[in-house]
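The block underneath contains the structure these notes are about, expressed in structure tokens.
We show some of the complex, not the whole, and keep each chain where it was.
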Amino acid sequence: MSSTFGTLYRVTTFGESHCKGVGAIVDGCPAGLELTEADIQTQLTRRRPGQSTLTTPRDEADQVTIYSGTEFGKTLGTPIMLLVNNKDQRPGDYGEMSKIPRPSHADYTYQMKYGNRASSGGGRSSARESIGRVAAGAIAEKWLKETFGVEIVACVSSVGDIVASEIDPLGLTREQVDATLIRCPDRGLADKMIDRVHQTLEKKDSIGGVVTCVCRNVPVGWGEPVFDKLEAKLAQAMMSLPATKGFEIGSGFSGTCLNGSQHNDVFVQKEGRLGTLTNHSGGVQGGISNGEPILFRVAFKPVATIGLAQETVDFDGHPVTLEAKGRHDPCVVPRAVPIVETMTALALMDLALRQQARG
Amino acid sequence: MSSTFGTLYRVTTFGESHCKGVGAIVDGCPAGLELTEADIQTQLTRRRPGQSTLTTPRDEADQVTIYSGTEFGKTLGTPIMLLVNNKDQRPGDYGEMSKIPRPSHADYTYQMKYGNRASSGGGRSSARESIGRVAAGAIAEKWLKETFGVEIVACVSSVGDIVASEIDPLGLTREQVDATLIRCPDRGLADKMIDRVHQTLEKKDSIGGVVTCVCRNVPVGWGEPVFDKLEAKLAQAMMSLPATKGFEIGSGFSGTCLNGSQHNDVFVQKEGRLGTLTNHSGGVQGGISNGEPILFRVAFKPVATIGLAQETVDFDGHPVTLEAKGRHDPCVVPRAVPIVETMTALALMDLALRQQARG
């Protein structure tokens, strides 16, 4: 297990799908930040299951309680423990599947790695693990916003082959994103995406998608070459989320087709600093933020747990037909939006503190 | 700076483009591994500049010396210091450009982050930094091969829009890869790629590409959820390399267009273990290796330093025309092949030792 992320803003998460509770300890948050549960709850509520017809029906309010680290509504500089109780536990829900590792799920690898595994749900590989990240990241978002004006906004940019290619990262707001259930700011495409998810759900199938994220007002200088470059930590952060299969920043894979003369972001004078005319770099150069918006995309595969029959084998190698039960999302990307945002905040805040250490 | 990678197999690199030397300390290599300079030199030589018409003419033999950590050709379990002297230093080579930050290069961000920067070459952001990684990774490759039979092979799968889509990862060998200067195993496409690089070079421009990597014989169980999942550490490792803009594992971004029923890798009985029929997962499930080949791709942007005139501004914001001099590769992917392989070995060996710690 490696459940801690960060060097100075350190988050350690805990919890499985069907234990008593999930959450995190945040160690390293500066003292004096105004903080109450309400500051954290907003992103948890955007992440919670059962919020719409597009998500798992598992009903969890996901109310967070701050157990330590604050007094009179301010942080003390001490560890902040954040706890969300698991309410709608149904340990037997997956019981019949205990002898059959779900294809493309973590049942098999957890069993082989640890020698045992949680009997129900995904255990530690469940999406519920992300609650601790979201809660901890919500604090980071608040600090980044208040200290530097950093704005982090993610949205759904594709569901299956429905691609919203004309998202304007500079003006994107969470209000625009939340205006549709699918969290795509392109309203016309959003409707198509929602239809696609509903069709997929009816077929007891699942579908993948892409989340795009922008970070505005990040100062020049964040990122620690050579191993903790900004894009390296973002990549680790995103690829540590369940169901992610790809990460790209700026021009990404499509940029490999360009020549340097097309791809290079030449400098121009901007207000009080140098900026770049284009932003193929996605806001980083040499692993360090350059003052331009940080732009990246994360690929989410279709959810592994599906109701459709699958011809597979059980742990003993015997052929079986699996029709998975339990509650799960047909498409993770709408709920992934706040997860990507808060996970981004965790990476950025840690790098911000590391840069501050230079004095 | 964050120049250390790994929890148990820890590599700390040092060196800039024009200092006395570059290299690394490897801490945590188990004792008793047979190791001489020759074991390390092979990959350094595959990485070295000046090896063909496709690479920078900077001439460096890049001969490595082991300063500590071995005796009578075996590791002692103590830190191994690996040193490569910089020979072909030309500190003045970039001098005229010192007032002009090269577009899409790290000049500007290093200057802003640190308050000063190396006067010539890329300093710490130079590709020479990777020498320490390659040397340390070559040791990891040897240990992985001898202990578990792990084979890591990377190749060039695209240069610009020339894409080798039919690479067979199961049979890919380094001999096949090195059979062409461009390190693409598809001989027909390799010629086209070489032509493209030569054309680009003539135009004083640069071009991007993609490196594909496969890891065979990785045992089930490597990867440390939740933050140090195998794909998360690979993503960090790859995105910490100079010029990388994207990482994807298994189906990657294209997998987002699939349904779960198409994407899921159903289990089948294989020799003495469960395997999967397909491998959209790319060898990982839940962040842990599942025994299938690990497959991933890394996007490299076109090199930023080009001879073509660029209209940009200097550090003071004054418009200038920059025609960069100095020696650099028109396309990094052929030399990136051994870098990707050894960096992969660094990530894998650390996770292997962490799994061994479970006893």
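Letters are used for the chains, namely A and B, taken in the order the chains are written, and counting of residues starts over at 1 for each.
Going forward, a residue touches a chain if its C-beta (ideal position, glycine included) is under 8 Å from a C-beta of that chain, and two chains touch if they have at least 3 such contacts.
From a predicted model like this one, the values you see are computed outputs, not experimental measurements.
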* Asked: What number of copies does the complete complex in this structure file have, with 2 given?
  -> 4
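Operating definition for what follows: only the chains that are shown with their structure count from here on.
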* Asked: How many angstrom lie between the CA centroids of chain A and chain B, rounded to a whole number?
  -> 26
* **For the chain B and chain A complex, residues of the former touching the latter** => 1-5, 7, 13, 101, 103-106, 108-110, 112-114, 122, 124-125, 129, 158, 160-161, 200, 203, 205-210, 220-221, 223-229, 231-240, 242, 244-253, 255-269, 274, 276, 280-282, 284-290, 297, 299-306, 308, 310-313, 315, 317, 354-355, 358
